[in-house]
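Not every chain is included here, but those present sit where they belong.
Labels for the chains are A and B, by order of writing; each one numbers its residues from 1.
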Amino acid sequence: MTEIEIGRGKRGRRAYSFDDIAVVPSRRTRDPEEVSVAWQIDAYHFDLPVIGAPMDSVMSPETAIAFGRLGGLPVLDLEGLWTRYEDPAPLLAEIAALGPESATSRMQEIYAEEIKPELISARLKQIRDAGITVAGALSPQRTQEHWKTVVDAGVDLFVIRGTTVSAEHVSGRAEPLNLKRFIYELDVPVIVGGAASYTAALHLMRTGAAGVLVGFGGGAAHTTRLTLGIHAPMASAIADVAAARRDYMDESGGRYVHVIADGGMGRSGEIIKAVACGADAVMLGAALARATEAPGRGYHWGPEAHHQQLPRGERVADGALGSLEEILLGPGRVADGTTNLIGALKRAMATTGYSDLKEFQRVEVVVAPYQRS
Amino acid sequence: MTEIEIGRGKRGRRAYSFDDIAVVPSRRTRDPEEVSVAWQIDAYHFDLPVIGAPMDSVMSPETAIAFGRLGGLPVLDLEGLWTRYEDPAPLLAEIAALGPESATSRMQEIYAEEIKPELISARLKQIRDAGITVAGALSPQRTQEHWKTVVDAGVDLFVIRGTTVSAEHVSGRAEPLNLKRFIYELDVPVIVGGAASYTAALHLMRTGAAGVLVGFGGGAAHTTRLTLGIHAPMASAIADVAAARRDYMDESGGRYVHVIADGGMGRSGEIIKAVACGADAVMLGAALARATEAPGRGYHWGPEAHHQQLPRGERVADGALGSLEEILLGPGRVADGTTNLIGALKRAMATTGYSDLKEFQRVEVVVAPYQRS
């Protein structure tokens, strides 16, 4: 790991984004039909290695059900509009109609409404009743307050998601969440993150998490690089966390923690690069928000967009491009990597001669910075 | 070959595109008139080291004949409109008139028509009757189905062209094409590709191919980097394959396999850089699609643009710029590298003091990334 001298008093590693790298073909090819993209975490099997991001513009109870039926793992945001409002439909329509100058401040108002435990229970029940794997997400700040409601409502997978989640949170005000004890005592597998470095991820793995989300505001809707100066280029972050997975497997005598890329994958090419860098699965936001069924109605935003004191994300207009099925499974009607995401993944694996995701993590890549023209 | 650490779990080489490099003058100069750009493959001699790409927007039987008379090697796409329709002219007109929103889906329909063996024979006969070297291209998927028709119709050179063609294709469904046996048994020299790495190309050379196409969707009309995350920066790819040619020549006791750059050469500067990196000849698509005689009528597209499940190319509007002769041989009327391609090649060779293509492969280059303003 070579470090660069930024100046006499500071050194830093060179880190790479998806745009900096590309997959390269090898000497073998394969039929796309013979490629498997199946993924299993804990006892749960999925036809697609895709998790629907817990964001109001991406996942409603209805889209969660539709997405689960297509083979993915949907995660509902349990701090979003669906647990704050009995009927969020008018608010989603209002957000889609806001002008750019008032979007941030109006969203701050809308999201100031309280979270209602009974709505958490109701929304999760709706998904469970449809026969879909049930997963809900809380931020680390709210986990202590609401986790019991969530578990009582019945979830298969529990997601703790923030821009950065560490195994060691320092707080003088209240008893902070002790992730290790929490996960140990919980009877449900936990996916936790974001983490963006080898060390941070290794510590999260040691808490007993089933999966680690890799990323830090890398997505289309975030502005954390402008506002916080923080940025975790995804190719490097995934490759670092994949190394932590390998080392933790040694250290733990064989426990395999899933590496889930989270952010910056708006097009199929980026999903493919995420796996090539070591991801087991991908959590998609913007890519799914483009579905006609998506609750965002052509808009996409994350929880950072309506932070009360320090908004650091935008409401992004991406339009509604096609059905969720077209976006995931095709057939593609445009050639820009926004439809038939899974078909593209399979073809990339076939073209480079690989037959399953775990193998494809070893595909050759080159560093070749991309100039979008 | 130094590798870069992308993250702890992944390494990759730095790869270079044409835009990353430039040719530099040396201490000697020469008269452009005394430079030879002649090229010979197998028994066939060409005044120009230029192959017309087997694409419907570039090569019709008529343009193939015109292009052959100017000194190049035309290749007809035997899976294009000319072998699917008795009279493709109305369809070419329709494609040129399509709006951008419907172009992909309408082309998917048009290309859903079956390939007709009798049209393969008829088109190749038309070219042969004009006294031009006859070459036709099939994809590896269709080669087994149609190769006998092609050979019976009489071709001088047989081209097998896909985005990636490997010497070792794995398929559980049918007997895959065994390239080595196929080429060995065929009585016609074969040009095959794309290949984008040393190893892939070396294996193709060992099949007995007369030439290897270097590239992977590098052209103006491809979006494989966005859709598949796959990219083979051309300068590095050609230099790698040129090294495979040298090593294969050693290993085979002197068999010289031609390295043919295929993709990303829309302007004369890029053709020149391709040779500078080691190419013996170039296969041109977009650059020739700008001819007034080109069947694309100012538009350009590749087979990827109308893939039924996963389109990964666009129909690009480049306009009709001048006659095929002006584009190849000048005189130039614009100064942007789109006309008098051969004049530019000769001048670049003269300015750097070289007298033939084989020598010019040794010209000095620098790495100096280009910021298009």
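Keep this in mind: contacts are C-beta pairs under 8 Å (C-beta built on N, C-alpha and C of every residue); 3 or more make two chains touch, one makes a residue touch a chain.
Source: prediction; values computed, not measured.
Novice: Assuming the 2 chains shown are copies of one sequence, what number of copies does the full assembly in this structure comprise?
Specialist: 4
The working rule: only the chains that are shown with their structure count from here on.
Novice: Would you mind reporting the rotation angle for the C-alpha fit of chain A onto chain B, rounded to the nearest 5 degrees?
Specialist: 90
Novice: Would you mind writing out the residues of chain A in touch with chain B in their complex?
Specialist: 1-2, 14-16, 18, 21-31, 33-34, 198, 235-246, 267-273, 276-278, 330-337, 340, 343-344, 347-348, 351-353, 355, 364-368, 370-371, 373
Novice: Can you name the residues of chain B that touch chain A in the complex?
Specialist: Residues in contact with chain A: 4-10, 12-17, 19, 104-105, 108, 163-173, 195-197, 199-200, 202-203, 216, 223, 225-233, 236, 304-305, 307-314, 372.
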